[in-house]
Structures are given as structure tokens and as C-alpha cells.
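Note that one protein chain is taken out, while the other chains of the complex remain in position.
This part shows subunit A:
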Amino acid sequence: MNRINKKLQEDKKLLSIYFTAGYPNLNDTVTIIQDLEKSGVDMIEIGLPFSDPLADGPTIQASSTQALKNGMTTEVLFSQLKDIRKSVNIPLIIMGYFNPMLQYGVEAFCKKCAEIGIDGLIIPDLPVDVYNEQYKATFEKYELINMFLITPQTSVERINFIDSISNGFIYMVSSASVTGSNSGFGDEQTKYFKRIAEMNLKNPQIIGFGISNNETFTQATTHAKGAIIGSAFIKHLTNNGVNTITNFVSSILK
């Protein structure tokens, strides 16, 4: 069974952390992943940096720009991760925009992910219908789970369609926003979290965007299986470097 599915069956709320590979320093990738696991994180999204990250706010944009300047490429990331399964057991997901994957070759990319032990992908700008028609078979061949996003604006019909073709978790974007916006969830978001929870979808939901601390993590996981933190973690790395990752994670899980 894929590590993601196994993790989703555990009887606990899950914390997933996103970071941009190659940031703050080119070779921090493995250390960050190992420390996140040791700190009690359940899942990791490894961000493959892109020059033009449309769905991301200033924090992740800046980390991506810096990571590219540091020399991060698809090749470099794969070579950094080549022995990652010797030391890390939690699910690992690569999150990135579609163009770098397309240039690497979608099949070659998937094959490499499978060799390394990557469990799934999140590709915000690969639309559901294009995936379904052109790439689903390839992902399945390499036993990679592709996670899709839904937002407060996604119609019920489309949510049901996305649920029907998903076999991991559904990435619930907390509000109409790019990453790193807002602080705290209001009534509108709570209503949306409840509305989705009541749909009883076959895939568990993990909420991302706008989660930055224990309070928002708790709010989100009241209605969903887990939550994803990205920008807040990147900010922590910017301010504190890679040595105090445990402190960050325990501040969320306290």
C-alpha cells in the first residue's frame, strides 16, 4: 500500500509541511526532511521551485527564486533525494508546477519519483481533465498518487468528480487566495470546512493555505483529516535557519 494511503488510515490528525527544495541553501533538502520527520511531522511536500509560481504568494515565490539562484534543478533535486528512503519513512510528495515536469518528460519524471520512493505529486496547474485524459495511466503505472485541489468556489458537481478520480487525499484550499495570505479562519471558512466534511467524500481532506500556527491548525483539523503548512514554515527557515525545525513543529502540535 502506498505510504500516503497508510498514513491516512492512522487514527490521528495529520500535519503536512511544505518546503521549497534548495532553500535556504541548495543542500538543505535532506536535513530538512529528516528533521521534519524526527519532529513528528506526518507528511512532507517537497517543493520543486519554478520561476513563475502562479498560485503562490510572496513568501513561497521568494523562496523559489532564491532556490533557483542557489542552483536547484529537477536533476539536482532527484540526486539529493536518491538515498532518502534509507533514513525517512513518512510519505513524501513532490509539489511543483507542470512545466519543469513536462520538460523533464512526464514519464521519466514519474519513473524517477518511483525509484526514489516518492509517494505522490501535487501539480497545481495540471488540470484535472488533462491529467485524466493524458497522464493518469502513467502515474498509475509508477504507483504515484496525484492529489487535486478544491476551493470554496469549486462546485459540488466538480468536487464529486475530483473525488471520483482521486485515490489519496483532497487538497482543500482554505480560501480564495494564493499561499501565505490571511491569518485565522472566519465563519465563512468554518462553514466551508463543515460543508465539505458533510459531503462524506471517499477521499479524506487535508486543508492548506492560511495555516500558520497551533490555532489555525486546530481549527482546520476539527473538520478535516489534516492540514498543510507552507509559507509559515518557510518564514521560520528564513528567520532561524535549519537548526530549529523541531521548535517550529512543536509550536504547531503543542
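By our rule, a residue touches a chain if its C-beta (ideal position, glycine included) is under 8 Å from a C-beta of that chain, and two chains touch if they have at least 3 such contacts; residues count from 1.
Basically, contacts and distances are computed from a predicted model.
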Protein that the absent chain corresponds to, by UniProt name, given "MoxR-like ATPase", "Molybdenum transport system permease", "Tryptophan synthase beta chain" or "Putative zinc-finger protein": "Tryptophan synthase beta chain"
Contact with the hidden chain (one of A:Ser79, A:Asn99 or A:Asn214): A:Asn99
Option touching the unshown chain, where A:Ser39, A:Ser177, A:Thr190 or A:Thr238 are the choices: A:Ser177
Residue touching the undisplayed chain, where the options are A:Gly40, A:Pro127 or A:Gly184: A:Pro127
Interface residues of subunit A (partner: the chain not displayed): 50-55, 57-58, 61-62, 65, 68, 73-75, 97-104, 124-128, 130, 148-151, 153-155, 158, 173, 176-178, 181
